[in-house]
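Read through the structure below, which is laid out as structure tokens, and then see the notes.
This part shows chain A:
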Amino acid sequence: MVPLWMYLAVAAALFSLGVFGVLARRNAVAILMSVELMLNAVNINLVAFWRYSETSTDLLLNGYAFTAFVLIVAAAEAAVGLAIIITVYRNRRSVIPEEAVALKG
Partner candidate 1 sequence: MDELCTGLCQLLVESGADAGLAHFLSLLVGVLLVSGIPLVTVIVLIWVERKVAARIQDRIGPNRVGPVGLLQTIADMIKLLSKEDITPTAADRVLYNAAPLVSFASVVLIWAVIPFTPFHFGVDLEIGALFFVAVASFGTLAIMVAGWASNNKYALLGAFRVVSLLVSYEVPLVFALLAPVLLAGSMSLLDIVNAQTGMWFVVLSPLAFVIFYVSSQAETGRAPFDLIEAESELVAGFNIEYSGMKFGMFFAAEFLHVFTNGILMALLFFGGWMGPLYYESPLIAFAWLGAKGGLIYFTTLWLRNTVPRLRIDQIMAFNWKFLVPLSIANLVFISLALKVMQELGVSPRNLAEAGFVELLPTTVVLLVINGAMTVYLLGLLRKRGQEARRESMAARAALAQAVAD
Partner candidate 2 sequence: MNVLNEWAFIGVFAVMAPVFPALPIVIAWLFRPRKPNVLKSSTYECGVETIGDTWVQFRVQYYIYGLIFLVFDVEMVFLFPWAVAYNEMSLFGFVAGFLFIFLLTDALFYAWKKNALDWK
């Protein structure tokens, strides 16, 4: 069996990759993809904790069910986020978030 901390280490690495992508990438679609990476890193953690904790015997499905809900949220986020990117592109011909500053004070 692979020890728990290895899963957590991989999840930490994936999360950091996602953070780097969000901070450094210019294109809004790439930023959205990096956010998906971060969400999945969280999912690895949730499932790993669920699997390795003693409570999984008595139907406490917290980790399992939470992962399912994170997936739903990720889907909703992708749908709305991409729709916003498309609309901003249509109005401003740009997919760079720094250039979409119309709502700034």
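The rule is simple: a contact is a pair of C-beta atoms (placed from the backbone, for glycine too) under 8 Å apart; a residue touches a chain by one contact, two chains touch by 3 or more; residues count from 1.
Here is how the candidates were picked: all candidates are chains of the complex that A comes from, given by their letters.
Since the model is a prediction, treat every value here as computed from it, not as a measurement.
Undergrad: Looking at 1 or 2, only one should touch chain A in the complex. Which number is that?
TA: Looking at every copy, the candidate touching chain A is 2.
Undergrad: Which positions of chain A touch candidate 2 when the two form their complex?
TA: Per the touch definition, chain A meets candidate 2 at residues 68, 71-72, 75-76, 78-79, 82-83, 86.
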